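Have a look at the structure below before the remarks.
As you look at this complex, bear in mind that one protein chain is not there, while each of the others sits in place.
Coming up: chain A.
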Amino acid sequence: MPPTTTLLTATRAAALFRPPFAASYTQRSVALPLRSRKHAGPIQKRWNSSPVHKKPLSPDEQKFPTQDQLPHVNEEASAMDRILQKEKTCDGQPSSPELEQGSPVEDILKRDKEGLKHMPKVMQDQLKKKPAGSSRSFSTSSRSRQQDMETIGSQDDISAAVLADMIKQVNDEANYQLPEGLKFDMPMLPSEKKTLNFRKRYDSMQDQFTKMLMQDGKLARAQKNMSIILDHLRTSSPPNINPRRPLMGGPPAPQLPLDPVRYLTCIIDSKGIAGGGTAVQIPHPLTLRQRRRAAIKWILDASEKRRDAQLANRVANELVAVAEGRSGVWDRRDQQHKIGISGRANLGLAPRRR
């Protein structure tokens, strides 16, 4: 009986295990997941082996499992295809990244003062656009840390992106010509038009509130309750706002009922806590969604103590009470802030979380 495995399949299988040569070339290549998996997965240790004296990565260098996922099968295939087919040198061999890489124009221009004068106008404009020192390089508002990490890690990418953008602009301007037979611009087809059809039915805050209002997975019912709440906010008299506990942002109080979602957003965002406490009492900023979640939860908890017959009415009355600064939720928020502020002392003690 002849052997069932052929040589062809065997070589193909071997090709799969070959280390990808483009690993150092592109960020979004097929090589990346393999590399990151090496770091991310549980490390196989042997008891008799010597201990690993590896310096742990600083938080900024670490990769999270969700940060760089495996590319989609199509992406992987297209990347492979591009490497193998498209990027060929003149002799028909697949090019290697080392051959492709040259020194960027910026680097040359840094050295060459004469070239700086004669560089294309587009590049000059780009340089003029951001004079140094006009804006802070850091932000004072709290943002999600995920974004911070992305920007820190990719300073080089930004300059490269700027360059690529400029080049693309120049090329487009140079190459642009009307298609044959057209006097004016190509009319936009409906399929190409960026419509507003892809949009959410509800405001993101309303959506979050509705889902937290949901009991036993009955979303439609929660939506109905939400509409009752919004109608209550719309029809109840404008809130007498306590000056000690003002609502943040939004129009003045008499205008609030006419835009109930805005009203609700103001209530929730005013309650949102900036610092969250953990067991070790190290305050850290919450993201917008987390902040809102905490606020909604407090309001829903407080509404349970009310005596109105309907859930929607209980919540709606509690919301109005919050808007007017009567609710006990405010005390809870103040308490939380106190904890957060006293916990600031601990900030230097512990390393940054995550």
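Here, a contact is a pair of C-beta atoms (placed from the backbone, for glycine too) under 8 Å apart; a residue touches a chain by one contact, two chains touch by 3 or more; residues count from 1.
In this text, contacts and distances are computed from a predicted model.
Missing chain, UniProt protein name, picked from "Protein inturned", "Small ribosomal subunit protein mS29", "GPI-anchor transamidase" or "Exosome complex component RRP45": "Small ribosomal subunit protein mS29". Screening A:73, A:188, A:220 or A:309 against the full complex identifies A:309 as the residue touching the chain left out. One of A:76, A:207 or A:259 touches the chain omitted from the figure, and that residue is A:259. Of the candidate positions A:123, A:213, A:230 or A:296, contact with the unshown chain belongs to A:230. By the touch criterion stated above, the residues of chain A touching the omitted chain are 47, 140-142, 203, 205-206, 230-231, 234-238, 248-250, 257-262, 265-266, 269-270, 272, 274-275, 285, 288, 291, 304-305, 307-310, 313.
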